[in-house]
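Removed from the display is one protein chain of the complex; every other protein chain stays in position.
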Amino acid sequence: MLYFDSDYMAGAHPEVLKALVDTNLEHTVGYGNDQYSECARELLRYAMGVEDAQVMFLVGGTQTNATAIDGLLRRHEGVLAADSGHIAVHESGAIEASGHKVLTLPQHDGKVAAEDVASYIHKFYADQTYQHMVAPGMLYISQPTEYGTIYSLKELESLSKVCHDNHIPLYIDGARLGYALAAEGADFTLRDIARLADVFYIGGTKLGTLFGEALVVTNSELLTHLFPLVKQHGALLAKGRLLGLQFEAMFRDGLYERIGRHAVAMALRVREAFRSAGYEVVIESPTNQQFFRLPNEVIDRLRERVSFDYWGPRGQKYSVVRFVTSWATTEECVAELESILR
Amino acid sequence: MLYFDSDYMAGAHPEVLKALVDTNLEHTVGYGNDQYSECARELLRYAMGVEDAQVMFLVGGTQTNATAIDGLLRRHEGVLAADSGHIAVHESGAIEASGHKVLTLPQHDGKVAAEDVASYIHKFYADQTYQHMVAPGMLYISQPTEYGTIYSLKELESLSKVCHDNHIPLYIDGARLGYALAAEGADFTLRDIARLADVFYIGGTKLGTLFGEALVVTNSELLTHLFPLVKQHGALLAKGRLLGLQFEAMFRDGLYERIGRHAVAMALRVREAFRSAGYEVVIESPTNQQFFRLPNEVIDRLRERVSFDYWGPRGQKYSVVRFVTSWATTEECVAELESILR
Amino acid sequence: MLYFDSDYMAGAHPEVLKALVDTNLEHTVGYGNDQYSECARELLRYAMGVEDAQVMFLVGGTQTNATAIDGLLRRHEGVLAADSGHIAVHESGAIEASGHKVLTLPQHDGKVAAEDVASYIHKFYADQTYQHMVAPGMLYISQPTEYGTIYSLKELESLSKVCHDNHIPLYIDGARLGYALAAEGADFTLRDIARLADVFYIGGTKLGTLFGEALVVTNSELLTHLFPLVKQHGALLAKGRLLGLQFEAMFRDGLYERIGRHAVAMALRVREAFRSAGYEVVIESPTNQQFFRLPNEVIDRLRERVSFDYWGPRGQKYSVVRFVTSWATTEECVAELESILR
Partner (left out) sequence: MLYFDSDYMAGAHPEVLKALVDTNLEHTVGYGNDQYSECARELLRYAMGVEDAQVMFLVGGTQTNATAIDGLLRRHEGVLAADSGHIAVHESGAIEASGHKVLTLPQHDGKVAAEDVASYIHKFYADQTYQHMVAPGMLYISQPTEYGTIYSLKELESLSKVCHDNHIPLYIDGARLGYALAAEGADFTLRDIARLADVFYIGGTKLGTLFGEALVVTNSELLTHLFPLVKQHGALLAKGRLLGLQFEAMFRDGLYERIGRHAVAMALRVREAFRSAGYEVVIESPTNQQFFRLPNEVIDRLRERVSFDYWGPRGQKYSVVRFVTSWATTEECVAELESILR
């Protein structure tokens, strides 16, 4: 069977796993106060070029979003997000569970437009009844988006500007950030992300760690009491070094970039294979998630040898499917898919 | 250096780690819907003798407590707990963050007395103003307690009875449950725990997994929508099989029991060594946590070769310290401590 | 000046105020346990034909919605509502502050369609990822709606059916319920409302009391611990008899109906006056709120003698305005408006 369901189906990249195995019998203090975690924080600060960035490792994406957003918003504020945003749809109400409304904006290929943000805020404060409504207190975007698309540097700059002009922080959900950085046509770097966002996270789970997300705060006025907030959200790992070790492995020798580049290269080959075979590419994604519209009978036939994600029906005879690549997607695997489609 | 600080300082028991390494390259579905997790659930159901128990794997203890308690209580209810209980002190307000008050009872060697529970509930409903107060909606106990002590079978039966007589569930925090089951003088089994509690968890993190806690619901009327609740609390691991694999390793061949017995045996030797050396054993703990009152100069001298937990001063010249054992505490390590103390 | 801004600009209907004045020096127990409150509850039960309905008096609408919805939903559930619904827009996130998402449906003249509810629920459970999303746990509608429109008996029956077929309660926000009952063409009674909804409230503030909303629970399995829930939400009035007295005045001799009929009659005259003068009636509202599209210069001229609500611009030269009537809108006042418009 060829696996293209998602980027969290295998364990950890072997180099990451090796770091865990090699240190398994060591004793260290807990909760991220160990040397490995400190080293990983330093490597991340160096990689993004922000010496005094606050870095904290959490376990999963939903908990990282919920913790950061809860810490960033005041009680009367909500978070702006695309209506397709992960926090708006697939986090079981974790944001609302902390008391905050998700204020949705229309998505364009999964993205939020800076003009829409500006317009929302403008209209909000122009409304005579705005004091009875939920104030937009921050902007959430995901890079890449849930549809695999990416914001260009210019778009990121516009979003950052509109946020800061309106005195709200920009938060970037980087669950798959490595695939955005390695995307076809990507014109931004990790340093740009760190410069333009106030808070963001560098996802590990979907990039090659067993689990783990690195929450980064570059605006020193924000999230000043992150440790108890993380603990309160149930997001503090006892054996915190496991997170440090994995991120150290990812950022010591460029593994994070290599994984991103590999997965994107595999994804583009998959896209090309489907396109060549005459199928419609639904979203022009430059990252590791690809979306195709296939006849249902093709889907049934593919299913015998390939595992992938069913996205939803398009009329009676067609459906959209998602193919995802990762570090665990081998060249052989893609070649076999190509031969099946040929 | 000899390490006795805590039971979460090393990685995973080698057999547990092996399970992760051996399966690392496999692809499985996420969120605990994989075969390994199902197998682990079956092993746990068998071990506790409850065929239809609901079992769900979460990552850490605070999040497991917060999720379960939030799901068990109605909005106007609080949770009864010892004033030394973990949820009352060391969880950064995670219970309150979900909207629920912790109603504290006096601890006796870390334990809650059934009479105190009965008396609290009786007085509560006898008070004419009780409708203005937080109703006791469940009881939380930890087995073993934060002080290393254990509830006897009779005590557990009394607590279970007082809860059920008053129509509130009994919840047991089993972060270190394996050490209670293996405790000196323990007269209860895992089956007793499953029979007497409505909901409880079997801790992995402190028993030998990298992380992971198995939440068990034996009362089928409770926590009927656990999956979205866990997700909402940010406690759902994407690569859920990692939890299943670890608990499978723990429960397939009795590893969980072996680890408990080993750690307790080591702890009792440590206790005996301190007692023989003439030092005061502060709490008569039969489990893997031991508490001693030592002269401060002894503490300073020990610190050169031994790492342990400082608990707090007792007057000018003495302090209480905690020594904790685990699967990672070797016989050699304990022998060396004995020779230091001799 | 002629006042048509809203229905909460004057104090209380004189008969209601008289009840407060006449009893002012009496001593009664607090929190709604007095005789006046009990009497009012009985009058309401009689009026709606549900002998064992639970009735509790709260102070304001937002708090009544937040309290009831919080009590009706389980933690993982959200509330379905029109995207124009009061809870979705104008309650400052009070629903989310209690931890629950508002799941919006498209509004049609301010109303939710039963097919949209059915379709939402169907699609929700058909989605493979629904366990990661917020489950629809109840339906909120307002009768009349925020746009002054009303659900017909058939529409209410359809909504009630779709809710009960799907095992979720139907909650009706009756902030202005009296105006719906007296609406032009209304084919339902208070008894129908009580029969079709599981929980609803009969608004006082906008109908002629100083303040106060009567929360009614006809489904005896729901909101079984209402008193502490109301207290916890800060919605319990110490001098609870003030609420009982006002509702007693409203329901003893049909005052509630008289006020509704009067205000609707005045509103229809206002509508006719604008229509006759050639202005566009924006929404065909049969209740006490009327919406007109006026040239901006007409608005400016009217403003000199009439006070009303500005709703928003429609292009460069036009705007929509809202005219609202109440018990305090006199025939003279409407006649004067008519003469201004003639």
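The chains carry the letters A, B and C, assigned in the order they are written, with residues numbered from 1 in each.
The criterion applied here is as follows: a contact is a pair of C-beta atoms (placed from the backbone, for glycine too) under 8 Å apart; a residue touches a chain by one contact, two chains touch by 3 or more.
What you are looking at is a predicted structure, and each value in this text was computed from that prediction instead of being measured.
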- Message: Could you tell me which displayed chains border the chain that was left out of the figure?
- Response: A, B, C
- Task: Just name the one of C:37, C:54 or C:92 that touches the chain not displayed here.
- Result: C:92
- Query: Given the contact definition stated above, which residue among B:133, B:153 or B:281 touches the chain not shown here?
  - Reply: B:133
- Note on the structure: Cross-chain touch to the chain not pictured, restricted to C:237, C:266 or C:334, is C:237
- Note on the structure: Absent-chain interface residues of chain B come out as 75-76, 78, 89-93, 96-102, 128-129, 131-134, 310
- Determine and list the chain A residues touching the chain excluded from the picture. 70-71, 74-76, 98-99, 131-135, 225, 227-229, 231-232
- Query: Residues of chain C in contact with the chain that isn't shown?
  - Reply: 1, 3, 5-6, 8-12, 14, 17, 20-21, 23-30, 59-64, 66-67, 91-94, 97-98, 205-206, 210-211, 228-229, 231-239, 242, 307, 328
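Here is the rule we go by: only the chains that are shown with their structure count from here on.
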- Which of line, ring, star, complete and other names the graph you get from chains that touch? complete
- Which chain has its C-alpha centre farthest away from the C-alpha centre of chain C? B
- Task: Just give me the whole-number Å value for how far the CA centre of chain A lies from that of chain C.
- Result: 42
- Task: List the centre-to-centre spacing of chain A and chain B in whole Å, with centres computed as mean CA coordinates.
- Result: 33
- Name the residues of chain B that each touch 2 or more other chains. 98, 228-229, 231-232
